[in-house]
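Written below as structure tokens is the structure these notes are about.
A single protein chain has been removed from this complex, and every other one stays in its place.
Chain IDs A and B follow the sequence of writing; residue 1 opens each chain.
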Amino acid sequence: MRNRFTVTTLAAAVLALIVLAVLLAPWISPYPPAEQNLAERLAPPSAAHWLGTDNLGRDTLSRILEGGRFSMSVAALATLLTCLLGVAIGILSARRRGWVDEFLTRSNDVLLALPEMVVALFIVAALGTGFGPLLLALVVTGWTPFARLARTLAYDVSARGFVDAARVVGCPPSFIVFRHVLPHLAAPILGQATLRFGHLLISVGALSYLGLGVQPPQSDWGSMLAAAQPFADRAPMGILAPGLVIFTVALCVTLIGQRAAHIAAAPLLMPQAADK
Amino acid sequence: MSPVGTRLVLEGLEVRQASAGGGAPGKRLLSGVSLSVDPGEFVALVGSSGSGKTLTAMSCLRLLPPGLDITGGSITLNGLDLVQAPEHQLNSIRGGRLGMLFQQPKRMFNPNRTIEQHLKEPLRLHAGLRGGKARTKALELLEEVGFADPGKGIRAYPHQLSGGMAQRAMTAVALAGQPGMLLADEPTSALDKVLERQILQLLDRERKERGLGILYITHNIASVAAYADRVLVMNSGSIVEAAPVGELLTRPKTDYSRQLLAAARLAPESRRRPPSRERDILVLDRVGKHFGPRRKLGHAALHDVSLALRRGEILGVLGQSGSGKSTLAKAIVGLEAASTGSIARQLDAAGPREATAVQLVFQEPHSAFDPRMTLRTSLQAPLLPHRELSPGERAARIAAAMQEVELDPSLLDKRPGQCSGGQLQRATIARALLLEPQVLICDEATSALDALTQRTILNLLLRLQRERNLSLIVISHDMDVVRYMCDRVAVLLEGQVVEVAETKDFFAAPQHEHSQALVSASIPCRADGLWTVLEAAKP
Partner (left out) sequence: MLQFITKRTATLVAAVLVSSFAVFLIPYFTPGDPVRKIIRSRVAGDAIDDSAVQGLSESLGLDDPLAVQYFRWLADFFSGDMGLSFVSRTPVAEQVLPALSVTLSLVLMSLGLAAALSLPLGIISGLRPGSTADKAITAITQALIAMPEYWVAPVLVLVFALKLSILPTAGWNDLSSAVLPALTLALRPISFFTSAVRAGIIDAAAAEHVPAARARGLSQGQAILRHVVPNGLVPLSTLFAVWFAGLLGGSVIVEVIFAVPGMGRLLFDAVVNSDIPLAQGGVVVVVALAVGVTTLADFVHRFLSRTVGGTLA
């Protein structure tokens, strides 16, 4: 128990550090991220360039700090949107039942079966590249896990006596949704949201890696990786560093999210009978 | 041949939780449990839940849950020390000489395997039978335990069996190893009275024919009276009293035994008043409820249910699980819309909002409250739509309701997890009273409670009925509860009302076949004093 707690704490600390560094990038990065220094192309890590330089002699560390903004903000925004959308749909589904539930659940099933990357490619093909299409591509398929979880949980809550009890004594539906259902959803949904953030971060990187996300001259971790790949043999740090950052952030949120989901699964849901 | 003449002896058995480290011994769960069961003897081990009965049985099999250890005493089976025996020897004893019956038969089968596969395990391990021979023997066993069509039963998966059939199959599996001693852990508590009697008669026959020794674990005093030779009373991990059945039932020595017995002896209520010919307050006219193929488990349909509840009356609805009792309760309070027919409320005009004039008391008090809310929040909720009330008036109403159900106001700041089932059931009633209901539906309101608490809740309901002139519908599978509480009885069978009668007439001369089976199976111990029952029911 104690062990897991420290692992989660460590993950949270590392995550906080990375987020802070990315936010403070303009003030703390050692070089302007776009500054080229052709004399020092593909330099290995050194005291001057902690993570080396790329093929144009730009400082890799500075570019990672700058690139994180795009990756993380898109992923965070997409997480927020999918979470709100999914929870609303899930609760609606569970509360309305009948054909509304049937329709929403089937749509969910279908979207879940659609390969995420294919949908993203399709949207980019149709609407072109950029921030908006990228966000749309992530949201269109991304809400489904939230809806599924929220629906299951809301169903579970609704099946328990206290919701029936509330209905019998004449509590308004808003009371049932906001006081009974949502509080029971909060922790598992939060856990899911952190897990999804990690997943979406990787997806953003993937689309940028393919050249369908961030567009030059802007860059993010995925596009940096793609740009450095032809030179991987000479300057391996160019692919190692951005990938490692994505991996670290994704791992940290996964650890935190699983811990949150774990805590959420245990608690008050199963009351201990206190009968003598 | 079966090892006839198996004797089980426990001496000073002690079970503790594994110490949490640091050398301090873990919590003691069983202390100094001594008992013996002779060949062909039927020994009952009674006590309320959590008293350590099941733990005692699992200790005999050396199958304690992880984290629990036998820390003292001995368990011997025909002189063989089971505490010291090596694992491979235990494997040949478990399910062989020492069999076990479990409480929830359905959950004790592997859902992915057929009854045949379950039966063949002990047959192979303990009787050395395989293939065709094992199958023949398995069919024999199923026939013996009362399967009408063993050839069909043997192919069934556990979920395809009814509760009664599953317990029969479990009995067949237990008998397959030809045990000399059977540990029966509440084998009938999930079954209705008719099935309970059949299973117990089956076990009784085995002991008479084969000299099977039985350690029968139960909290059901009536069945003890009918079958047991000796009774052991267990409380908080110790045996507090041991006596022949007649002696214990008539002259219990400890307070705890007296409590258990008193709880089992619900005298029929001396009539509160002659059932008056009041007008009807609730009329159900050919109410039907149909579910599509996606119906949830536990939701049974209703067919043309016509019933009238008179004002100030207590009407009992008697039904087994799956008879549609809960569906009926939900339809009456409006949680589920009826598919056909009508439910008319003819309320007193003076009452509050019509929508909440019919209230429900739930079966599971723990699930009737949101575990995250304090009782105060939960009790405030029904008053939310009543905007005309000031905060002070609300608090006063809640306090009054708490007082009416005899609950301490300090409980209001507790969460459901910190309260007992009895307290919560009172709180459920208080919550219903806040809305000044005219009709109260009690859906198995006391079946989740122990006998002592059950009795106090029933008396509370009776008092409230008297003081507020409530009309009550008491829905239950428990004949004793219905007999104790109700003026009239309606019998629900597979969603249909098959009989409605005055309580007295019903128990004296039930008309419908199903009613007759129910009445004859409910050993009338609580009505006529235990001794007479003992005499009458002893086969």
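Here is the rule we go by: a residue touches a chain if its C-beta (ideal position, glycine included) is under 8 Å from a C-beta of that chain, and two chains touch if they have at least 3 such contacts.
Note that the coordinates shown come from a computational prediction; the quantities given were computed from them, not determined experimentally.
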Note to self: Using the touch definition from the header, name the shown chains in contact with the chain that isn't displayed.
What the structure shows: A, B
Note to self: If I consider the whole complex, including the chain that's not displayed, which of B:Ala18, B:Leu63, B:Ala400 or B:Ala509 touches that chain?
What the structure shows: B:Leu63
Next item on the list: Write down which of B:Ile70, B:Leu125 or B:Leu347 is the residue touching the left-out chain.
Entry: B:Leu125
Item checked: Missing-partner contacts on chain A, residue numbers -> 106, 109-110, 112-118, 121-122, 124-128, 198-199, 202, 205-206, 209-212, 222, 225-226, 229, 232-233, 236, 239-240, 242-244, 246-248, 250-251, 254-255, 258
Checklist line | Touch list for chain B against the chain that is not drawn | finding: 58, 61, 63, 87-88, 91-96, 99-100, 102, 104, 107-113, 118, 121-122, 125-126, 157-160, 173, 177, 293-297
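The rule is short, and it goes like this: only the chains that are shown with their structure count from here on.
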Checklist line | Where chain A and chain B are represented by their mean Cα positions, the distance between them in whole Å | finding: 48
Note to self: Going by the contact rule set out above, which residues of chain B touch chain A in the complex?
What the structure shows: 49-50, 296, 330, 333-335, 353, 355-356, 359-360, 362-364, 366-373, 377-378, 381-382, 384-385, 415-422, 428, 431-432, 434-435, 449-450, 453
Check: Which residues of chain A touch chain B in the complex?
Finding: 159-162, 164-172, 175, 179-180, 183-184, 268-269, 271-276
